[in-house]
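One structure is given below, represented as structure tokens, and several questions about it will come after.
Right after this comes subunit A.
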Amino acid sequence: MTLTAEVPETYADVVRDAQTLRRFLHGLPGVDQVGAQARAAALATRSIKKGAKQWALELAIRCVDLTTLEGADTTGKVRALCAKARHPDPDDPATPAVAAVCVYPDLVAPAVEALAGSPVVVASVATAFPSGRASLATKLADVAEAVQAGASEVDMVIDRGAFLSGRYGQVYDEIVAVKRACGPAHLKVILETGELSTLDNVRRASWLALLAGGDFIKTSTGKVSPAATPPVALVMLQAVRDFALSTGERRGVKLAGGIRAAKEAVRYLVMVKETAGEEWLDPALFRLGASSLLNDLLLQRQKERTGAYSGPDYVTLD
Partner candidate 1 sequence: MTTVEPGGRVDVRKTYKLYIGGAFPRSESGRSYPVTAADGSFLANAAQGSRKDARDAVVAARKAFPGWSGATAYNRGQVLYRVAEMLEGRRAQFVAEVAAAEGTGAAESIVDATIDRWVWYAGWADKITAVFGSANPVAGPYFDFSLPEPTGVVAVLAPRSSSLLGLVSVLAPVLAGGSTAVVVAAEHQPLPAITLAEVLATSDLPGGVVNLLTGRVAEIAPWLAAHRDVNALDLTGADDDLATELERAAADNVKRVFRGPRGGTEPDWRADPGTRRLAAFLETKTVWHPLGI
Partner candidate 2 sequence: MPTWEYAPAPEARETARLRESYGMFIDGEFVDGDGERMKTVNPADEAVLAEVPVAGPSDVDRAVAAARRAYEQVWAPLPGRERAKYLFRIARAIQERGRELAVLESLDNGKPIKESRDVDVPLAAAHFFYYAGWADKLRHAGLGPDPRPIGVAGQVIPWNFPLLMAAWKLAPALATGNTCVLKPAETTPLTALVLAEICQQAELPPGVVNVLPGAGETGAALVAHPGVDKVAFTGSTEVGKQIQRNLAGTGRRLSLELGGKAANIIFDDAALDQAVEGIVNGIFFNQGHVCCAGSRLLVQESIADTVLDLLRDRLGTLRLGDPLDKNTDIGAINSAAQLARIRELTAAGEAEGAHRWSPPCQLPDRGFWFPPTVFTGVSQAHRIAREEIFGPVLSVLTFRTPAEAVEKANNTPYGLSAGVWTEKGSRILWMAQRLRAGVVWANTFNRFDPASPFGGYKESGFGREGGRHGLAPYLADEAEEAGA
């Protein structure tokens, strides 16, 4: 490993070389998959109603990173998304804005323009998203473009090939380099948990990303299935909890991919509260990367307000 990063003192010697880092990651406690699934399922039985549900729906909306990452994206599409991000429900101006809009680097500029004057920030994917298969130089150039165009958040992907072949030092170095290239922008590290496959790997990759300076660890690109799942989210929340306990630093978790229903979002908020703690119930430490989820959140919010089930004509399709 060639680069140094601002690692919390507790772990300074863990990252001094690739072998030590590997021993640390392999020494983390294992995760029993069945037990993790059972805990996640038990948390899903929490019944969140009335005021508690309304609070959760509001928070969930505020935690959404409204996303469009398609080959067919255009300036027009991005502008429409940004309008939605600022005012998600045209019939109810009291609806909070989302946290961020997430786009490809070459569409950051129109997003920044469309969101000027609003609290919604622009996040950009980078580092040869979604595959991450490119040279480090290409990936860093990708990051630089996004930041120069005005992105205040960068969602990078780790090199899963390197991770799965045990080259943790290389993965670490890349994250550190990307973090440096981000400048003032905050960095989310996408683990692509679907490709990592095991919960043990999710734990290791989470710790690796946190040690390397990621502000957020993120489940998925949304281009691979499975993406965010309850047991994966549980393990990642436990990682940020344990990291905070041992260093005093709170890092965030972003769940992305496959979350379509408001009910799921509320379940994840329960999981955040009962795993990491209430401090994480805030867009500064928790995000939901989604596109269609926002509309379901709005529909549920409407139902809570009016008492009647709503329908697709009452949310906008952008």
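If you want to know what made the cut, all candidates are chains of the complex that A comes from, given by their letters.
Throughout what follows, a contact is a pair of C-beta atoms (placed from the backbone, for glycine too) under 8 Å apart; a residue touches a chain by one contact, two chains touch by 3 or more; residues count from 1.
Model, not experiment: these values are computed from the prediction.
Comparing candidates 1 or 2 against subunit A, the one that touches it in this complex is 2.
The residues of subunit A lying in touch with candidate 2 in their complex are 29-32, 34-36, 38-39, 45-53, 55-56, 59, 238, 269, 273-274, 278, 281.
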